[in-house]
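Structure, as structure tokens:
Of the protein chains in this complex, all but one are displayed in their positions.
Every chain is named by a letter (A, B and C) in the order it is written, and numbering of its residues begins at 1.
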Amino acid sequence: MRTPFGSSILDAACRLPVPFIILFAVYVVIHGHHSPGGGFQGGAILAATLILIRMVRGEDDPWGLDRTRAAILASCGVGLYAGIGLLTLVFGGNYLDYSVLPLPLVPEKVRFMGTLGIEIGVALGVTGVLVLIFDALTAGETQESDDGK
Amino acid sequence: MSQHVPVLIVIIPLVAALFVPLIALRTMAWARALTFLALLGVVACSGAALTRALATGPLHYELGGWAPPWGIVYVLDPLSGGMALLIGIVAALVAVYTQPYLKSWSTSRAGIFLSLFLLLVTGLLGIVVTGDLFNLYVFLEISSLAGYALLASGSIHSAVATFRYLIVGTIAATFYLLGVGYLYALTGSLNMADVAIRLSDIGHSGAFAVAITFIVVGLSIKAALFPLHGWLPDAYTYAPAPVIGFISAVMAKVGAYALFRVLYFVLRPTEAASQVLTGLSWVAAIAILAGSLLAIAQRDVRRMLAYSSISQMGYIFLGLALGTPSALKGALLHVLNHAIMKGCLFLAAGGVQWRTGGYRLEDFIGMSRRMPLTMAAIVLAAISMIGLPPTAGFFSKWYLVQGAIEAHAWVFAAVFIASSLLNAVYFFRLIEWAYLRQPKPQPSLSSPPLYQELPMQMLLPIWVLATSVLLLGLFNQSVVNGIIQYAIQPEGS
Amino acid sequence: MTPFHTRQCLTWLMMLVVAGILFYADRQLPRMGDPRSPASTHVSPYYIEHSHHETGAPNFVTAVLADYRGYDTLGETTVIFTAGLACLLILGVELGRVSQGEE
Partner (left out) sequence: MGSEFLGMVNYWLSAILLLLGLHGMLMRRNLIKKLMAMNVMQVAVIMFFISLAMKTGGTAPIEQPGITEVDAYINPLPHALMLTAIVVGVSTTGVALALLIRIYRYYGTLEESELLERMQE
């Protein structure tokens, strides 16, 4: 999306709800253990915010996430998930067995924190990828040659 | 660390895939090296796992430390270990082959390509080692999505063909998921071993037959069994050569493998499964003949190879459906052989296209002098496809025919032999065009160079595959007695 | 009979078959809402009884999703990562500063 369709009215209208939507996304991720919610849902809400900013203020806005950063975010999100799994391997458990993580908590809370970590990973990954998909689908006409190169 | 091998097989390419596109933005060479190292890691891990499984029996790995049926379990028996090793080796060879191919691409695009290739490998390996029905669906989708992207990275025609494949592939995955849903409704479990135990208590009912039907139809679409093969020829025709080399060699086989696992390890004890197998054997027999006949009708070499793949998948399915020990041995040996032969053929044909720009038979004229080594590999693989001794193809067909005779299924034995003749027709035609036809003099155009072999990175994988066709033929006894023998014992589940 | 009509007839036939087996089989499935159905009695009671003190999460769905079957969720995240890269590759969109143009 090269050309934002922003105007001062849209700009003002999007400025107000955005912080609250971000807060709500964080709530959905963090509170997913106690209520409906979780990584994917929170990540989708966060991505909606970023896409809203992109649509209104354009790609170059410092609030928006450009596609390289979105790709890095996606990699890091999935990497956080897989990395927690690798950490559990290092501490001698099976893959994704959070109970071996060396946290100073009671065993069930250690698992709780492990799942929270992977939920955050999922949320970051989903945010990055959804922004990336939006970006790819709306990117301007790329030159289409017949051999696809 | 060695007890973690089963999960490392899948995690290594996954983690590498996350970082390859970012590294490629800085230094392409490192991204390539990381891809290759990850695939070597897969080969090493699956080799280690296979040795352990052969020595001490199947490895069970509880993910997250939860015992099945509550958690997900990985099962590494000789069968899945062997498949994982095969996937790893073919993937590593194809990764070498892609290098000259990707040179003309921008670094970002090449990095994304390599990353998706690794994700495809991840998905296929996940399907192979998992012991959980729903987990299989998730990895099926990883491999499908990565496959769609890679197939569509060719010309614009490939995008249209891939969209059709995507529609059909999604129907297949949805059918599979619905079948799993029926099994879950009947048994309350998703773990393969647990479902098998609980199904034997339930016995047969109509809902169970429907579950089998949906799963079999879904996985047969993925494996391109004959009446459901529609997506395959177009998708194979327009995609880039390295992708096709890998996908044709491995992806459909993994569909067949998944079907084998579900039919023999989950649904084995039931009446309905054997009826499905009987039906499957007739479908597969038709697939063998129809695939061969359609292959003869093609003048585009890649389409010809694609239809030949359909026919060869029929061999594998017929062997599985017959179910006698020799037939099963033959089917599994043919999975291995066909992966190597067809990989070699597609990679070599892709090399010819890379040099000449075409896939028609006409483009192969004079290739015996221009690219003698590549053509020699094609000939070797073609002889094996026809099934002449001492190449690998002969032995798998030998076991299959023997299995058909064991089952007193004379029709199927005749089908195997007839299709060998049909294979001979189209492969000898290819060889004739490449070796015997003289190129027409072209006064107006600049004549192509007389000798122009492929670069080393492309030739090496082709010849490794071609040599292994011979070696597998010569040492097939040790493969059968050392690995496949143990793989077909259902106690290994 | 054009090829399109043939395809249409075949599709209708196939759909009739699918409809037949679906409606036939549905009679043998457990009734909806039956707390004694296999789906509700074999594996899932364990989650309801144990997940809170084993994983610390009172939301059973989260406990199953992120812990008991956490590996599925890793697969799910990988699926969506794959989809992101797939869109980039299919549409030929470049990553990195090169494609930014004005920067």
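Here is the rule we go by: contacts are C-beta pairs under 8 Å (C-beta built on N, C-alpha and C of every residue); 3 or more make two chains touch, one makes a residue touch a chain.
The structure presented is a predicted model; accordingly, all values stated were derived computationally and were not measured.
With respect to the full assembly, the chain omitted from this view is in touch with A, B, C.
Although one chain is not drawn, the whole complex shows that of A:Gly38, A:Gly64, A:Gly77 or A:Gly93 it is A:Gly38 that touches it. Where chain A meets the omitted chain, the residues involved are 34-36, 38, 40, 126, 133, 136-137, 141-142, 144. By the touch definition given at the top, chain C reaches the unshown chain through residues 8, 11, 14-15, 18-19, 22-23, 26-27, 29, 31-35, 37, 39-40, 43-45, 47-49, 51-52, 58-61, 63-65, 69, 72-73, 75-76, 79-80, 82-84, 86-87, 90-92. Remark: the residues of chain B touching the chain excluded from display are 134, 137-138, 141, 145, 148-149, 152, 156-157, 159-160, 162-163, 166-167, 170-171, 173-174, 177-178, 181, 184-185, 190.
Operating definition for what follows: only the chains that are shown with their structure count from here on.
Contacts between chains leave no pair untouched here, as each chain touches all the others. If you average the CA atoms of chain A and of chain B, the two centres end up 35 Å from each other. Rounded to a whole number, the gap between the C-alpha centres of chain A and chain C is 21 angstrom.
Between the Cα centres of chain B and chain C there is a gap of 24 Å. Residue positions 68, 71, 75, 78, 82, 85, 95-96, 98, 144, 148 of chain A are each in touch with at least two other chains. Counting partner chains per residue, chain C has residues 67, 70-71, 76, 78, 81, 83, 88, 92, 95-96 touching two or more of them. The touching residues of chain C, when paired with chain B in their complex, are 21-22, 24-30, 37-44, 46-47, 67-72, 75-76, 78-79, 81-83, 85-86, 88-90, 92, 94-96, 98-99. Chain B contributes residues 14, 18, 21, 25, 63-64, 66, 69-72, 106-109, 111-113, 115-116, 119, 122, 126, 134-135, 138-139, 141-142, 145-146, 148-150, 152-153, 159, 182, 184-190, 198, 205-207, 209-210, 213 to its touches with chain C in the complex. Residue ranges of chain B in contact with chain A, taken from their complex: 1, 4, 7, 11, 14-15, 18-19, 21-22, 25, 61-65, 104-105, 153-156, 158.
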